[in-house]
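Every protein chain but one is kept in place in this view of the complex.
Order as written gives the chain letters A, B and C; numbering starts at 1 within each chain.
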Amino acid sequence: MVRFIARRVALALVTLLLLSVIVFAISNILPQDVGRSILGPFAPAPEVAALNHRLGTDKPLLDQYAKLLKGMVTFNFGESYQTGQPVGDLIKSTLQNSAKLAFLAFLLTVPLGILGGVVAALKQGTLVDRVIVMLGLAGSSIPEFVTGTFLVVILGLELHLLPTLADWPPGSNIFQQMHYLLMPALALVLVYFGYIARMARAGTIVALESDYTRTAVMKGLSRATVIRRHVLRNALLPTISVIATQTGYLFGGLLAVELIFNVNGLGRLLVTAAKAKDLPVLQAGVLVIGIIYMIATLLADILISWLNPRVRLGAED
Amino acid sequence: MATGPALPTVDVGDPTAAVAPVSARRAARRETVRLLLRRPEFLIGVIVVAFWVVCAIGGDRIAPHSADFRDPFHGHSAPLSNGYVLGTDRLGRDVLSRIIVGSQDVLVIAPIAAAIGVGLGTLLGLLMGYYRGLVDDVLARIVEAFLSLPVTLVGLLTLVVLGSSRTTVIGVVGLLFAPIVARTVRAAVLAERELDYVQAARLRGENGLYIMGREILPNITGPIVVEFTVRIGYAIFTVSTLSFLGVGLQPPSPDWGLQISEEYSMIINGYWWTVLFPSLAIASVVIAANLIADALQSVMQR
Amino acid sequence: SGSSNSAATGIGGGGGGNVKVKQGGTLRVASIAPAGPLDPVAMVDLASYAVVAQCYEFLCYSGSDLKLTPGIAESWKPNADGSQWTFKIRQGVKWQDGTPFSTDDIVATMERMVAGGNSGLTGVIESGSVTAPDAGTVVFNLPSPNGNLPYLVSSDNPQTVITPKDFAAGSLVDKVPNGTGPWKLQSYDAKTGATYVRNESWWGGKTPLDKVEWTFFQDLQPQVVALQSGQSDAIVQFTVLGGEGLLSSSKISVIRLQSAAHREIWMRVDKGQFTDKRVRQALGYSLDRKAMIQSLFKGYSDLGNDNPFAPVYPFTDTSVPQRQRDVAKAKQLMSAAGVSNLSATLHAVKLQEIPDLAVLVKSGAADAGFNLNVSVEDAGPFYGKSWCPTQPKDPPCSGDAELGIVDYGHRGVPDIFLNAALSTKGVWNSAQYHNPAYDAALKAYQGSVGVDAQKAAAGKIETMLLEDSPTLFPYFYNYLSAHSKQFANIEATAIGHMFLAKAGRV
Partner (left out) sequence: MGESGCGKSTTAYAALRYLPANGRITGGKALIDGTDVTHLKTGELQRLRATRVSMVYQDPGAALNPSIRIGPQVEEAFTVLGHSDARSRALAALDHVRISDPRRVMARYPHQLSGGMQQRVVIAMALACDPQLLVLDEPTTGLDATVEAEVLDLIQALRTEMGAALLLIGHNLGVIRKMCDRVGVMYAGRLVEEGPAEAIFREPRHPYTVGLLRCVPRLGSRKEDHRLETIPGFLPQIGESLPACVFVDRCPIATEVCRTEPPPAVPVGQGRFSLCHHTDRIAAIPAPAAEASAPRAAQAAAPVLSLEGVSKTFKQAGHNVYALAGIDLELRAGETLGLVGESGSGKTTLAKTILGIHAPDEGGVMTLKGERLPGTVAERGREEKRSIQIVFQNPDSALNRSHTVRGILMRSLKKLAGLAGQAAEERLETLGQHVRLSSRHLDMRPRQLSGGLKQRVAIARAFAGSPRIVVCDEPTSALDVSVQAAILNLLADLQRDEGSSYVFISHDLNVVRYLSDRIAVLYLGRLMEVGPAATVFDPPHHPYTEALLSAVPRVDGEPTDRIRLEGEIPSAAAPPAGCVFHTRCPRRIPGLCDVDEPDLKEVEPGHLMRCHISVEELRRVQAKVVEPAEA
């Protein structure tokens, strides 16, 4: 188990390194004059050169990459081209809000998704099953910026049920903040419910058809006991890894949702940075999202192997 | 070792050994089609896709108006008013016509992007799964690194740097799909390469290329076809999200995602139809693609 | 629909609200986030202008009717030929940090304008042009006469906010909060917003509001939603297409300002397919301006007549006949020029309604036999590659597109449009328009004093530009701002300012 975790962590570190290369490469595909694009076409050349010098964007690419790597370790990614603020601070503050939103969405989606999936599996082939499956599919087929906007109009402007924007008054406690985050979270729930329900359904069906379930039924256990003790535990293992992957992708889905609900989060930060070609923010933000994804999958892997005695105790014999 | 319901034969020359004398390939294909047609969700999916294919081919010829048509004084007409079934957009363009003509973009972009992703992903997946070892380790890390980033995010970053045009959007989305496909294909190859026929091929001295291309590849078309269908759905989804974020297709393309992104900020003014109908169009194709993929999966990967 | 608030009530410190408001309360304003650091000298976006102008003041203010009202300067007057302007400075002005205000601060600010290459003042003043003979006077000695100087040091030129003399170049307003204005910056975050509290020692007295909270957005839609759902009380600026709902809402009051903000369609006159003016005129005749205004602004816009004299300017000669859509004439001009089926790419910057405008131009032009291909570009590539021709070398406006649409913001006087965009060697002359007669007419206009003289000079230019059509001006759209009817006396300018000194709860 320890070996396994150590290996997984080592691999994740290698991946992280590659990730940084990819991010750096993408943002430098085209040679560009950073200073010029910040200062605009009217700025005099010496000023542009001075800015390039200050930002280090006149250095060879390798040096710039080294700087990015160093930034990854020290969490010091330089300053935003756009606002001049330290990128680390920007990321920290926005990440916090995104994490709150993602967490809330997660909190809503996972139990719902699992419940939906399991119910669908237990009622396989019935109307209930079809409705759940189709709902999930429809939800994950409509881009979240569309569902989000319709939520705003219906729940917010027409029915006045929820705040339309995630701008909570300063000094709100965490529950008030959650109240403000509920609508954006719902937009995400609609999209991700389907994925999780699908996996949970598939896992449950496999478990239901397995020999050990047959054994349990033949022991004379009640259906409820069979499902609770024998089916669910094994059914949800594969779901965990999907959940982890989705957590990573959740941060990708935040891009649009945060714009619509004006959440001061990482997604919104990245979209604005992208439009402004604010490369330090972009690079750092993309890296952070990659790292979050990796941590999520790493944790899921460890959790799965810990839950799965075959892996956990594999080395013993 | 259970062999399932395989039927024993004993002596050839025995008349009962006869199997239907039709061409084998055709029979197999017919069986697959028959199984597919028995699934209502597959039929629904095919009908929806066929509908859009007809729209795409018909284009301007079947749409009530051309995609560029404008009725400037009837901007944002509600559905069924002023003679526009699905209403008009801010410039007075007929939403129905733009959805019909817009299907051309969708039906070109999504399959090409999906094909690029699936092609490249299959190649990578074959290499990783077949050679394993160092090749796998190195490629797997790269794939993993790509997988750790949401496609929309990398798409945004890349298109901001490259500038967006139809070609770059297709290329970027396609490339970004490759790692995802590679992972699926790799898993399929790993399972396949354990089968004895791969060993048999090696024992008669086939090289890796032959084994990958001629022995393994034909057997993993199931997951690849499924992946392709699923990717088509995601491509539509991704391109429209990119359009929303401002790095997708160019106006005045009637691309559905672009239509939504141009109009979504006006929903709050009560103009829901300009967004709802293209969204439904997107959803219909994505759902149809998924329904087909599901059906294919359960039939092809029996 | 939509209430118009064009009555000149004076702006900033100068004017005063005309509605009785309650004392106390907080106003929550929705705004686009500033695009860059809050450097008053280098800022370029409307959001920054408004944020900075809450605490920092101008010499004078350009109101919604384009009349100047006093600010830090109480009055101003030119010498006979307009080459020297003398400003009388208000007494009792204090810096928020306690240091006394002096005319040296104004001189230093103007020196920074020169050093920073302020687009409005370049060529108008030089280093040393501005002096402060005594504690109540500032004198501008201009190298050449300029009848419009006060506009160039008013809120029309947002960078000319007066900053302290020791305000180093590159200082950020949020890092060293200060100012002479009615509001003190209490907190600022470039991504989320700003809060201001009343400046108790402001020379203008006690503001009705206690506090102003500014929230930053990246998009228009959430701002409109915020105002509609009551999460914000005011929105600095919105466009018709995104905020149409606000125009008809009974709870919301809309400020509509006629402005000179416009889009310019340029055609290269020096090379390419548009060298023949008949072709350019044909494109002008193919535009359906009324339809454009209807589609893009629901009518909230003035018609343009292919010259930069907007109807809002008092000296615009409105007797010059309006160019109408006339496809037959356009076709006739085309065949006269011997051109058929002209194919060209129309470069458009991705900003607000410009992509839609491009689409409308394309479809209108198609009727006259133009085959235009729309290319919507991000600001970077557009300004860098398409917009501005190869001179001067530095800064490198290296673009050389023969046909494109570019944006121009509101100005209190059209001088900069006439100069930079149309005169020979003008720095933004994307059409490469070169007409000595025009240059002479421009000089005559600049030298003319008084509305009648100016109108006469303007009329000549208008006719000339209509004939040559190097650039097309389809419309001058209205500036729109909105706020909840629970508040009153909020004032806006077409350059993005929102002044709140008199604002308060009804």
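To be clear about the criterion, a residue touches a chain if its C-beta (ideal position, glycine included) is under 8 Å from a C-beta of that chain, and two chains touch if they have at least 3 such contacts.
In this text, all values refer to a predicted model and were calculated from it rather than measured experimentally.
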Among the displayed chains, the hidden one touches A, B
Which residue of A:Ser20, A:Gln85, A:Thr109 or A:Asn234 touches the chain not shown here:
A:Asn234
Of the residues A:Leu135, A:Leu221 or A:Leu298, I need the one that contacts the missing chain.
A:Leu221
Interface with the unshown chain - residue positions in subunit B:
1-14, 16-19, 21, 23-25, 27-28, 195-197, 199-206, 215, 218-219, 221
Contacts of subunit A with the absent chain, listed as residue ranges
3, 124-125, 210-212, 214-223, 229-230, 233-234, 237, 307-310, 313-317
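In this text, only the chains that are shown with their structure count from here on.
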What graph shape do the protein chains here make by touch: line, ring, star, complete or other?
complete
Chain centroid nearest the full-protein CA centroid:
A
Using Cα averages as centroids, what's the distance between subunit B and subunit C in whole Å?
48
Distance from the mean Cα position of subunit C to that of subunit A, given in whole angstrom:
41
Could you put a whole-Å number on the gap between the CA centroids of subunit A and subunit B?
23
Give me the residues of subunit B that touch two or more other chains.
160, 246, 264, 268
Shared-interface residues of subunit C (touching two or more other chains) are 219, 221, 225, 228, 378
With touch defined as at the start, can you tell me which subunit B residues reach subunit C in the complex?
68, 70, 72-73, 75, 90-92, 160, 163, 246, 250-252, 262, 264-266, 268-270
Within their complex, state which residues of subunit C touch subunit A.
33-37, 44, 117, 119, 172, 190-192, 215, 217-219, 221-223, 225-226, 228-229, 231, 378, 380, 383-384, 387-388, 394-397, 427
The residues of subunit B that touch subunit A in their complex are 141-142, 144-154, 156-158, 160-162, 233, 237, 240-241, 244-247, 257, 260-261, 264, 267-268, 272, 275-276, 279, 282-283, 286-287, 290-291
